[in-house]
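Of the protein chains in this complex, one is absent; all others appear in place.
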Amino acid sequence: MSRAALLVLADGRFPAGGHAHSGGAEAAVKAGRIRTAADLAEFCRGRLHTAGLTAAALAAAAAAGLDPLLLDEAADARTPSPALRATARKLGRQMMRAARATWPSAELDALAAARPRGAHQPVVLGLAARAASLGPEDAAHCVAYEAVSGPATAVVRLLGLDPFDATGVLARLAPELDAVARRAAVAAAEAVVEGAAVLPAASAPLLDVMAEAHAAWPVRLFAS
Amino acid sequence: MGGLTLGARGVRATARIVATPEGLPVLEGEGPLALRRTRARGPYHRVTVVGAMSAPLGGDRIAVEAEVRDGARLHVDSAAATIALPGRDGERAHYDVRLTVGADAELRWLPEQLISAAGSDLAMRTRIDLAPGARLVYREEQVLGRHGEQPGTLATRLTVYRAGRPLLDQELAYGPGASGGWDGAAVLGGHRAAGQLLVVGPEFTDRPAEPRMLGDNAVLTPLAGPALLVTAVAPDARLLRHVLDDALRSHLTTR
Partner (left out) sequence: MHLDHSHDGPAPVSADAHRPDGRRRALRVGLGGPVGSGKTATVAALCRALRDQLSIAVVTNDIYTREDAAFLLRNAVLPPERIQAVETGACPHTAIRDDISANLEAVEDLEDTVGPLDLILVESGGDNLTATFSKGLVDAQIFVIDVAGGDDIPRKGGPGVTTADLLVVNKTDLAPYVGSDLARMAGDAKEQRGELPVVFQSLRSDEGVARVAGWVREQLAAWAA
């Protein structure tokens, strides 16, 4: 693996659309559930171990070479909220564009042809990692980090939260991020043998509920 | 059939139901899971699970299997809430539910709540296999702690396949043994009851349900396949049931 390639893919400035999404944080802020850095930490921790783990494992499995269309189907089954499915596919399409321009690969082309409106973003990211000669755990690290860095950045903009506090939240989550990435990679290795069904399906009721509420707002700062 | 085993590590027991259009050729309770044939509801055979013990205790491995064969209709409920309690050595209990619904068959699986008592540790796994034309109404409710009590550790996984393809796969984990953040703003936000109502049927193939908020803390969503799911959290079991009942009623009357 190239550690530098991992930095390129994990960079918040990688042009794949993530900047317009809050990962559910905008809805949680409006509901009064995130007011402080401590609330943000608990939000990020919960998202990391639920939606983050599930997405990280899908990415790791794609990077490990599982059929991306089967993983896309597995992602649908793990995403009951149509707003979140639409977001995942929209971001997947944007990730696909950036990845094909950055690390051209026949596997990315094939998935783009099969899912022109976008496959689930973690699946595309996993394939992009593969195209960049990164491993399953690298892909899982990227997705796990995204699961918390998106909300943290958004809350800085939404609440005017001290950016040093927000970055501190992310830094203190590092051991858990590593653990989630490792767990995702182990599950992906199992899935290579036993199929996508053994991948984690950890979910978070409030993320699903609030995603639909947020999608119906007439005025909002973030797309999700 | 395995027979009730009381090993050093707790109860091993499996209850089995088979429904056909004509009747219930298999109705076998075991150990803590007694099954009663109760008064039919319209065209539905009806079975009530009677909790003969306050199972599952830590270390127990109990299972319920129901098979609704082609063309049959089965309604399953329970007489009381299931309470997960701690065992003597802090071991985890396992509760497996395996449901199969055949072509033109329907299962209504509407048990009472699962209550996770302080100090308990339960892993519950539900696997549902649906034939292409099968119908399902499935409810599950998790209540964290008895009244005023700290929650135990509860991990559930609900996996639903339709025509051999994954339709829904969801894991929930709450309580002191769960990963961090379970009570934060992303997962429960301080709520102590969470529940789901899943409705699967061929009618959703052409007419998927419209997403709809059910108050502030519950939502009805169409799945990617022909099904709708209500996801709800609430401060307590009563308020949770209220939301799920409303959704269930409106679904059953509009169909």
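The chains carry the letters A and B, assigned in the order they are written, with residues numbered from 1 in each.
Everything that follows uses one rule, which is that a residue touches a chain if its C-beta (ideal position, glycine included) is under 8 Å from a C-beta of that chain, and two chains touch if they have at least 3 such contacts.
Computed from a predicted model, the values in this text were never measured in an experiment.
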Notebook entry, point to check: Which of these touches the unseen chain: A:L7, A:A38 or A:A101?
Noted result: A:A101
Next item on the list: Can you work out which residue in A:A4, A:A171 or A:V219 touches the chain that's missing from view?
Entry: A:V219
Item checked: Positions on chain A contacted by the hidden chain, ascending -> 13, 15-22, 73, 76, 82, 85-86, 89-90, 93-94, 96-98, 100-101, 109, 112-118, 154, 157-158, 218-223
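Going forward, only the chains that are shown with their structure count from here on.
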Notebook entry, point to check: Taking each chain's centre as its mean C-alpha position, how far apart are chain A and chain B in Å?
Noted result: 29
Check: Residues of chain B touching chain A in their complex?
Finding: 157, 159-160, 165-173, 178-189, 191, 194, 211, 213, 216-219, 221-225, 229, 231-233
Margin query: Under the stated contact criterion, what part of chain A meets chain B in this complex?
Written below: 24, 28, 31, 33-34, 39, 42-51, 73-74, 76-83, 85, 176, 196-197, 200-209, 212-213, 215-216
